[in-house]
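All protein chains but one are shown in place.
As written, the chain order gives the labels A, B, C, D and E, with residue 1 at the start of each chain.
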Amino acid sequence: MIRALQLFGPKAVRLIVRVFDANWMQIEEYLRRDDRVVLPTGSTEQHGYLSLGTDAILAERVAVEAAEPLGVPVLPALPFGMAPHWAAFPGSLSLRMSTYIEVLRDLLDGLESQGLRRIAIINGHGGNMPVAGFIREWLCQPRPQPVQVIYHTWCYGPQVTAASDQFDREQAHANWGENFPWNRLPGVDLPAEPRPVVPMEVIAQLDAGRIRAALPEGMMGGAYARPDEDMQVIWDAGVAEVRKVIETGWLA
Amino acid sequence: MIRALQLFGPKAVRLIVRVFDANWMQIEEYLRRDDRVVLPTGSTEQHGYLSLGTDAILAERVAVEAAEPLGVPVLPALPFGMAPHWAAFPGSLSLRMSTYIEVLRDLLDGLESQGLRRIAIINGHGGNMPVAGFIREWLCQPRPQPVQVIYHTWCYGPQVTAASDQFDREQAHANWGENFPWNRLPGVDLPAEPRPVVPMEVIAQLDAGRIRAALPEGMMGGAYARPDEDMQVIWDAGVAEVRKVIETGWLA
Amino acid sequence: MIRALQLFGPKAVRLIVRVFDANWMQIEEYLRRDDRVVLPTGSTEQHGYLSLGTDAILAERVAVEAAEPLGVPVLPALPFGMAPHWAAFPGSLSLRMSTYIEVLRDLLDGLESQGLRRIAIINGHGGNMPVAGFIREWLCQPRPQPVQVIYHTWCYGPQVTAASDQFDREQAHANWGENFPWNRLPGVDLPAEPRPVVPMEVIAQLDAGRIRAALPEGMMGGAYARPDEDMQVIWDAGVAEVRKVIETGWLA
Amino acid sequence: MIRALQLFGPKAVRLIVRVFDANWMQIEEYLRRDDRVVLPTGSTEQHGYLSLGTDAILAERVAVEAAEPLGVPVLPALPFGMAPHWAAFPGSLSLRMSTYIEVLRDLLDGLESQGLRRIAIINGHGGNMPVAGFIREWLCQPRPQPVQVIYHTWCYGPQVTAASDQFDREQAHANWGENFPWNRLPGVDLPAEPRPVVPMEVIAQLDAGRIRAALPEGMMGGAYARPDEDMQVIWDAGVAEVRKVIETGWLA
Amino acid sequence: MIRALQLFGPKAVRLIVRVFDANWMQIEEYLRRDDRVVLPTGSTEQHGYLSLGTDAILAERVAVEAAEPLGVPVLPALPFGMAPHWAAFPGSLSLRMSTYIEVLRDLLDGLESQGLRRIAIINGHGGNMPVAGFIREWLCQPRPQPVQVIYHTWCYGPQVTAASDQFDREQAHANWGENFPWNRLPGVDLPAEPRPVVPMEVIAQLDAGRIRAALPEGMMGGAYARPDEDMQVIWDAGVAEVRKVIETGWLA
Partner (left out) sequence: MIRALQLFGPKAVRLIVRVFDANWMQIEEYLRRDDRVVLPTGSTEQHGYLSLGTDAILAERVAVEAAEPLGVPVLPALPFGMAPHWAAFPGSLSLRMSTYIEVLRDLLDGLESQGLRRIAIINGHGGNMPVAGFIREWLCQPRPQPVQVIYHTWCYGPQVTAASDQFDREQAHANWGENFPWNRLPGVDLPAEPRPVVPMEVIAQLDAGRIRAALPEGMMGGAYARPDEDMQVIWDAGVAEVRKVIETGWLA
């Protein structure tokens, strides 16, 4: 694997992916030759038997694995997102949309002011996706130099979907399709039998308390797990797809 | 066609669909036996050779035609929506997402406070769709009685899509697929030859000025028009689909 | 009647008043020779026996009739305004002032950005008038080119008031003074006898529920109707006054 | 003059008008027998040759003199208001309307939470008046006990206007009509000859810089001063009118 | 025309300190030779037996006394601040932090736009101090010319603290340390015996009602008063310290 972010001259061999593994001088050095950056966005919300951090853990990990060979720095994941529908499941937190918009505005404004001109937001939570409307608004503001923002929800990417579909077409919140080795919990036994899938429409008109009542486990049905080798296939598809986004998703 | 909103006793024959064709006493009378209401949402934005009001005109019309036999009142369309990407085309207006959220909050709060418990938002503009995230947030607020809100973008409904696909799969902003008799403009000649379709992704990273430059006519490609009988088939599918939403889209 | 917005050369005979009857190319063509635009603002609120849309219907209609011979385009009416005092009358909706300000900001910003430099807001609802304070604030922002905004509440215009006073000086919410053929409702019988007028001061300190209790019909007293000929005199005064505003209300 | 706010038993002779002349225990004692309070609102803005604090000084003073015999406590004047049109005159400050609304909300919420149920806002600046729209909104919020708020702009009160009209009907910003002994400045000579009055309409469409250019002295025309005995007549009318508002302006 | 704001010259006789004792022409004249201004900020909140206006009264007074010999104008004190913890004590008012930020933003923006480049905020209330975070944010906005803002809470200044410590190290809310002749109330007898001091930490986790219950008098313990000579020593230290801030606290 070729790592690109070589710092401090020819002798430097340490390579950086995470912004938290860099200091500002190293980011400044990077900005002399590139203007891309990756911001993973997640959510802290119930995922049935899986980690409450599933969406943040996976988004950050897929971003880091994808960006590493490209030498593009990855910010820490924004761990909180929009998940009001899970409010009745303990441990789930949610930012109001009005708040979430302002957080994204501040981060985008900050990145732009420092010369980042191509920003890839790698999102891990479907509930965050409406913020793409705000990002379009932000992009359409007049500014001296063009800035590009790609908003990519990795788990709904076409390659990830295709990879998943070959195993099981029932992909639902907190079921096997989100059960990766890096967000499943040790010591937590999963039911062996699948549950019937509850369609998203059914819960779309319920408030948080009724959603909790309708989903005793929090997961929305289907199988609970698949073999690790299947999940690795899906994961690899996700990493490849995100890498392609970061590498070639930009306008000339 | 059976019209349901009969007012002032058995002798009354006048029937009401539009809220603007009623007074408050009539709405109060209606509330004694039903709790549904329809809010159409549109946009004032460029649609190539077609009316700047396309999204509002069609959303309001499809809502009215759908609701009429059900006797469910239809509010006036909210004529302004989120369309920052068209800002460089004269006559296009846009509310910021932070504004649009508050408008919807006020309207939903007002309707709820008056006893409307099943609210169907019939949306005519794809760019408005991120507000569905806010509606979920609103729905998940704790409240004494449950309220349901359906957010239905009529032009992307599965029946409308199926009806359109049988004629031409290239459906793009401001092309034939939006060219109905009620929003096309008299005296405006359309080009005879289709344009190549510009994919949405291409303009997703551009600012308003560059989008204008990339789309000289504002329409995004494909054919400009189809025969009225084809459009009527699509329209009928839209009316039927919206009616079904208003009639049976609710949880028990 | 001379219609000014002639499009597409000498052969064009179609004339445009409503923005919704135009496409962006026609507005762009208009902008080459004029920089005026009209925005009607209304409210969706109880008007006793009259239409819930009274303020929006009349504001839009008076604006269109006034602007037509001038060839100045008229936007669709903003149908929702500030009417918290009518909240207990079904069908009344209200935007908070904080929301209403932002809607106006977005619309004014959008119009300014497209080269509209003289904006006439033709308002049909007294409760909206405090937004004039915000418009002054907006006008006083520093900007490269001057922009003018006239905020004209048509129904309180001096000519309209003079025309009304000659018939009956008791003009109150939802009484005869607002009962025009275009917002009265077919099939709704009006009481024959006038009610005593409730002064605005009496309800100014009440909350919405107490206001409802104080005004059983929603109208604030006086006669319910006048002959159509009288109303036409008032209407003509309104159209003439609005036309004068649009035509000559601007600073040199 | 009877002073009502006698504290700490029959021996107490000290009387309180200004909240700043009381401690919380005295206000608590007052709340056992009354629920009224007065909030003066002013502005810090140019008044030609007169004090930049004219609107705050007069509003607070008229409120204190009016409330004193009634024993109703008077809060300190809010010294900043909405005056964007004077921004180009040094020393003028302005709160945006969105800010001003929130300040009033906080003050009203606070007063209500402590049992003040009849709140008289004595306003000294015309530019603040749009906030009355917000106060109506605040009043119409559902609450357990009714609260009344009177918004009275003292300088436009009918008795003040009548008293002024008997001397000179040309009352304009910063001219004689605002020139009281308590806000005129020692050592500042006034021009002897009146200026032509600039109508409010002329400056209504100008931005702050052009307003400054149009009004070299800041005052809007008419005479600069009148004899003290005339001004005392007007002042007495103002005090009497405000006192009546505080004493009898409330609903039963 | 005699201009009153003549400073530092042999001919100068009248001197202006308070902005409310000046007109705009005098401030304009001042701006030709200086760019400093002082904004006192206070709070309207319980201070035990002392005036509800303690923080505003003292901040404004110390600012005026400090600025007078320097000829730097002092704005009227902002009388309302952030004091949610005293909400259960009658007469206490509080702005939410979101409101307070916007008030400060508007005032700073206004001062900057008029050429004030060195702004000293003399604060009299500890609860307001978090706004310093916003001021830093405001200072860090990009702007054409540098602006400096000093945020100085006079009562916690090192010289004031040192002067106080020599008399009594128990300085707590509303005790002797805040009991100056200018904010103590005539006719209000103080307890002779000190109360045990309640540490700030104890009330930091309580809501307003519990804070009230924990502090029957509102003051937080220690002695109630000290001789006037002692208080004058502290006051003189405060005036000197604020003067030094206004005079020499700026970067070159």
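In this section, a contact is a pair of C-beta atoms (placed from the backbone, for glycine too) under 8 Å apart; a residue touches a chain by one contact, two chains touch by 3 or more.
Keep in mind it's a predicted model, so treat the numbers as computed, not measured.
Specify the shown partners of the omitted chain in the complete complex.
Across all of the complex, the chain we cannot see touches A, E.
Who touches the missing chain here, E:V38, E:A208, E:A223 or E:A237?
Counting the whole complex, the residue in contact with the absent chain is E:A208.
Thinking of the whole complex, not just what is shown, which of A:L111, A:V147 or A:M220 touches the missing chain?
The single option touching the absent chain is A:L111.
If the hidden chain were put back, which of A:G91, A:P191 or A:P227 would touch it?
A:G91
Touching the absent chain: which residues on subunit A qualify?
Those residues of subunit A that touch the unshown chain are 7-8, 12-14, 18-28, 30-31, 44, 46-53, 56-57, 73, 75-80, 87, 89-96, 98-99, 102-103, 105-107, 110-111, 113-115, 185-188, 218.
In the full complex, which bits of subunit E touch the chain not displayed? Write them out.
Answer for subunit E: residues 82, 84-85, 87, 94, 96-98, 101, 127, 129-134, 136-137, 139-143, 146, 148-150, 202, 204-211, 250-251 touch the chain left out.
Methods note: only the chains that are shown with their structure count from here on.
So subunit A and subunit E are the same sequence; what rotation in degrees superposes their CA atoms, nearest 5?
The superposition gives an angle of 120 degrees.
Regarding the subunit D and subunit E pair, does the interface count as same (over half of residue numbers shared) or different (under half shared)?
Mostly the same residues form this interface, as more than half of the numbers used are common to both chains.
Please name the chain that ends up farthest from subunit B once chain centres are defined by their CA atoms averaged.
Farthest by centroid: E.
Take the average of all CA coordinates in subunit B, do the same for subunit C, and state the distance between these two points in whole angstrom.
Chain centroid spacing, subunit B to subunit C, equals 24 Å.
Would you please write down the residue numbers of subunit C that are in contact with two or more other chains?
87, 94, 96, 98
Which label fits the chain touch graph of this model best, line, ring, star, complete or other?
line
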